[in-house]
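Complex shown without one protein chain; remaining protein chains in place.
Labels run A, B and C following the written order; every chain starts at residue 1.
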């Protein structure tokens, strides 16, 4: 069993606080310039924004077992996972602000963050990050390295074919892949029980002869233990795991979501179950005092502020930059010349 | 438990023999004109041909619990299921021969047989008949009738998203749907264990909180019992079932398949396990004598011969018929007239 | 203050209101009509496509579905083949790839493959379009992709009036109709629409035929053919150009399948100059089809052509780049000027 050490608790706490403060800051920045009357197409941060406040435990609990050469794919709600996977926070923030020096030169945005240095990628299409994660696992196996791949998805995504097919492919080849389902009880406005059976999403694994486990409480330490087992299993060549984690959606599905569909008690319940508070309480039991917690929070706040400040100073891309990067190589491929014997008659279409 | 009565054994035997003779006859007809040197684009029967000899038990064992108003969707290997579901054999054969009076006027062919009279449809795309079957079940539930829907698929199809998503949708709404997996051990050249986990496909149900059962021997009576339970459950509003049935592929995947990938022992093993022989033996135990079996076989042979003879006398479609039937209504929909107040200014695009 | 025309009709409505009104009318008239999609019940549709329907019709007829587009769009096909009349929503057209087999190998082909013995009376509604920085996976129109493939009727309204009449026709039609509504035209609170799409809309039901383009503005100098959001950008450009003395005819295709080649041709015979404006990718799409249709039918009528569309790159996220690739009013005006020279 991988119990988190006090130092590991500190690291988790720091990343979780960073992620929380980051989301809260982005929320403010996003709303700025969109009012009055919330116009999604105005303001400093363009486009949709899906924030993950309340889901931090699922990010750190698994990603803190990962190395830079391990791959993570995240869905439309990626920031907390990116932070736990050590994605460059400044360039990620610049990307979210649509700036030229962003991770993707402003082309990707908040749902499509890519950082090759830590093998992090996103997709805004439900569950479609799963197959590429399986592919990263496959590459590791073929190359005989001990890298692993982790695919994050929401509990609403476990009804999607791309996820389900991935379970079989990972299982039949015993690939080093961990699927992490963040169960925040909601898929936009749809409560889990309206659209999915069974309630415990980790049971999906049973139909694929695969390890499945659910962490039934929003507890970073518990996730860390389950994540350690799953990542360890993958790294040691013992196959994939489906890990579901109970988290809580503290904000709307996306910014601007009125949440009129959501009972107030549910919102209150989610607000009351804060994995960060829980972890802080645990840390105190380990003798980590309030002052140290405060220091960590300050450090996190500074880091967030630095990233946002830096990002906002970055230039917007030139309009013409839109035409770059459709391809890595030139359109014609690795050559622009016809081969030499083209004139030998071989190119002329044969002997008919 | 739905044990098959002697009369039911007779009915199953007749349909199974009909299906077997039908496939053998089609094989001959198909090969005719394709030799020497097997050219798939010549001969009386156009296109690919996937025959189901050896899979008859799975067809009759389930379909003999069905009524005309129950829906069946079949995959690329549909003839035995069509026969068990009482699809018009003459018009089906004419369709396979590409004739004008075929079920689909020659437009569909052997992988795309449609018979609205008995609610039978096909798709040649793996597993993609599942969602429409779920839709038929949904319609039954909405209309509060007790019709059921059955989707057939091969064991290779249980890795496909369309099937897996259908399990959840049927389960979460308790729909009257039965998924029947015909496990013939092979998906073209790929043995089951190379591509799918687990071995027992009915276990897929476990991940969706749904009834799953496997009939582990190629035995029409056993399938009839399991099929009765599954169809009964659906008809009584108690939800879907995933039923896997062991069958045997006695021929190549499609006609012309050299089966060089398939060990000879496997071919011999499949040939030795004939569900028709097995059923005949059982019938003798019930006191049905050889003469009666012979009579049934003769009747079946006549029916097949009649259908093929009739089909071959049918005219080919006119080339121009290719342009019909893209739509049921005219391209413009239910009207070809602009509405009357179109001139009132409303049509002009408003007040800007 | 309403104009006399609006008085005649009764009131104006947003495109979303007009669409929902048509759906509600058909649901009242026929119990077999139902709506399924993600977030269409309590939420009322992410883009206001089902506002209020749950209250009136209940969960059985306004169904939230799992995020399983293949399963539920395919279920719509199955229910339609059983004689019901489902309306199934694909939240963004950009998601077509997770369900294209049901859309295209089943919904669109089953009528033909069955030789007409099966019908698939369903409507696939889907939101299209960019202009709000939702990046490469949430901003496309994919008009060309859907219009290219046979078996589906493809509708893309630009005004509330058209949206309602086309929706009535779509639901009553026995064939599969892909109904593409542009997010920017719906009149959603958080995504302000231009002025154009909010039009007078009769309260009663009415049907607009597919395959009849609508001349939204008459003009003798240049023909602009377009659809969806860009009808309004073209109209705006036409206003600017009128000041310069160029009279632009603006044709709103309204449907891509069937395509009203006749109206386009007639206009080009008058103007000789053709600009096609499209929010989809430039190559192998709408602009090519319109221009070559005219070229094939009457090459001599053509004096100058130009196309204005998204260059062949995915839609970028950041605003300056998105603005660069999605044709703006200025781009339309410039193209009109250039063919007018």
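In this section, a contact is a pair of C-beta atoms (placed from the backbone, for glycine too) under 8 Å apart; a residue touches a chain by one contact, two chains touch by 3 or more.
All values derive from a computational prediction rather than experimental measurement.
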Problem set entry | Contact list for the unshown chain, restricted to visible chains | A, B, C
For this session: From the listed residues C:35, C:57, C:72 or C:104, report the one that touches the chain absent from this view.
Result: C:104
For this session: Out of B:160, B:202, B:275 or B:329, point to the residue that touches the absent chain in the complete complex.
Result: B:160
Seminar exercise, completed: Where B:195, B:213 or B:334 are the choices, the one touching the absent chain is B:195
Seminar exercise, completed: Residue positions on chain C contacting the omitted chain are 70, 94-105, 108-109, 112-113, 135-137, 144-145, 147-151, 256-257, 259, 280-281, 283-293, 295-296, 299, 302-307, 312-314, 316-317
For this session: Determine and list the chain B residues touching the chain excluded from the picture.
Result: 37-41, 46-48, 98-99, 102, 104, 106-109, 111-112, 123-128, 156-157, 159-162, 187-190, 194-196, 256, 260-261, 316-323, 325-326
Problem set entry | Missing-chain contacts mapped onto chain A | 71, 73, 102-108, 112, 114-116, 119, 121, 123, 125, 128, 130-140, 142-143, 149, 161-162, 165-166, 168-169, 172, 324-329, 331-341, 344-352
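As a convention for this text, only the chains that are shown with their structure count from here on.
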For this session: Sort the other chains by how far their Cα centres are from that of chain A and give me the top one.
Result: B
Problem set entry | Inter-chain centre distance, chain B versus chain C - centres from mean C-alpha coordinates, in Å | 38
Seminar exercise, completed: Distance between the CA centroids of chain A and chain B (whole Å) is 42
Exercise. Hey, how far is the Cα centre of chain A from the one of chain C, in Å?
Worked result: 34
For this session: Hunt down the residues of chain A that sit against at least two other chains at once, touch-wise.
Result: 159-162, 194-196
For this session: Enumerate the residues of chain C that touch no fewer than two other chains.
Result: 65-66, 68, 70-71, 98
